[in-house]
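This is the structure I want to talk about, given as structure tokens.
The other protein chains are all here in position, but one chain of the complex has been omitted.
For clarity, chains are labelled A and B in written order, and residue numbers in each chain start from 1.
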Amino acid sequence: LPAIVTLTTDFGLRDPYVAQMKAVILGIARDVHLVDITHDVAPHDIAEGALALEAAVPYFPPGTIHVAVVDPGVGTARRGLAVTWRGSVFVGPDNGLFTPFLGQRPGEGAVFELAAAEFRCFPVSRTFHGRDLFAPAAAHVARGVDAGRLGPTVDDPVRLAWPEAQEMEGLVSGTVLHIDRFGNLITSIRAATVEAMRTDLVVEVGDRILRLVGTYGDLVGGEAGALIGSGGRLEIAVRDGRADAGLGAARGTPVRVSPSSPRFRTSL
Amino acid sequence: LPAIVTLTTDFGLRDPYVAQMKAVILGIARDVHLVDITHDVAPHDIAEGALALEAAVPYFPPGTIHVAVVDPGVGTARRGLAVTWRGSVFVGPDNGLFTPFLGQRPGEGAVFELAAAEFRCFPVSRTFHGRDLFAPAAAHVARGVDAGRLGPTVDDPVRLAWPEAQEMEGLVSGTVLHIDRFGNLITSIRAATVEAMRTDLVVEVGDRILRLVGTYGDLVGGEAGALIGSGGRLEIAVRDGRADAGLGAARGTPVRVSPSSPRFRTSL
Partner (left out) sequence: LPAIVTLTTDFGLRDPYVAQMKAVILGIARDVHLVDITHDVAPHDIAEGALALEAAVPYFPPGTIHVAVVDPGVGTARRGLAVTWRGSVFVGPDNGLFTPFLGQRPGEGAVFELAAAEFRCFPVSRTFHGRDLFAPAAAHVARGVDAGRLGPTVDDPVRLAWPEAQEMEGLVSGTVLHIDRFGNLITSIRAATVEAMRTDLVVEVGDRILRLVGTYGDLVGGEAGALIGSGGRLEIAVRDGRADAGLGAARGTPVRVSPSSPRFRTSL
């Protein structure tokens, strides 16, 4: 079976940078499936890139290789990494982009520095490691090279402070992490957290109190509501409208989940 | 030969939704060609999605599988469908998106409800059937599963009121259906209708009378004109300019074709 190699960058699709990476990959490993996750990560926004990977990666089959390049530090001393995770391999810069996949426990995954010269393209430019370092490393892994051959083990990969919701006194507080094309607000509050609350809930965004529904169609036209989105996170949506505009919300806007019982309402 | 699976959505390419669908398809059927038709259908605009399919589908080889997701009713009672058409198969929501391919005559095609649990991903989210229902069904068809195994026959699929031009007293009246990247106006008037008029013709848009030419290059710089476009429809173009801006036209703007003989001009 052909290996799957995904690409995630902040390069956009207007410039030929993504095509250069694909050219390098196909020059080394022709029998692959190339799949774009997204190339519209906001320029240099490492957290947004990490969120895109977190959302998409679990749906790919084991053995998939993920190249990701959101890399403001290209050409400086920051390392290049290969990260193993549940049978898949990530290749890219050591700047926190792979935070969701860096194991918390020993043995959960391994991290290697891209040090071996034989898996690079020469000369390695100082401004485009995606093409000269990460794409060739990924292509060699796609051909069967073990990630451990790419270089020495790394014990201290850079990790982002990953935004997780906080639970306190029966309330869950989080923030808006991302706004999608439809204007839906994707939050830092995970489905499992909401499900564990085991009572009727309401969701607060700004000064609005919203009900929790099962799907967009449970809302009436123009109504704002909260639901468990397809990515396993609490989302805020407006039916036939945009939640970002309708609620005046942006990335970072606080979101709170609480029991719908009135005694909690005083906490507003 | 690898099967071809196309994708048409209103998801855009910034969010990872399309990648999730491709991941699911490749997890089930690895030996496929994935081809994007468009992911920039205006959000929830079913008619625009149907037009994109109508324009692109006839160029694909028989046996192609088309997954399409413009799905404002996701999670409600609306059905999922598989539609067969001239050796190809469509998979997506039952909301009119496949109107151009729903046969008018018995035996012209078959429609099945996506009811069989074995061709889904579990759990099926209530907000993303593209990933959990349509992508896996399409992948199974790509692997050779007959569409009829996906569920029971549907006799009453939802159909859009499909915009067709009207002929009356030697005139043909239609509307602008779509404006493309170049500002060209794609109309509801089909090439065959124009060709059947068998006389010299003019085309009216708003208060402008335009001549019918063979290609963009037959116009002089800045001139507006009408021509039979590559999709088999009457189009309005401005050479080295945009017809939408130049003519003040938008989707829905009326367009009329009439003989160029002066006695018809009084009808303006």
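Criterion: a contact is a pair of C-beta atoms (placed from the backbone, for glycine too) under 8 Å apart; a residue touches a chain by one contact, two chains touch by 3 or more.
Because the structure is a prediction, the values reported are computed rather than measured.
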| item | value |
| --- | --- |
| Which residue of A:Arg126, A:Arg143 or A:Arg159 touches the chain not shown here | A:Arg126 |
| Hidden-chain contact residue, picked from the options B:His33, B:Arg86 or B:Arg149 | B:His33 |
| Interface residues of chain B (partner: the chain not displayed) | 1-2, 4, 6, 13, 33, 35-40, 52, 55-56, 59-61, 64, 180-182, 214-218, 227-230, 235, 240 |
| Residues in chain A touching the chain absent from view | 11-17, 19-20, 22-24, 26-27, 30-31, 34, 43-44, 72-76, 125-128, 131-132 |
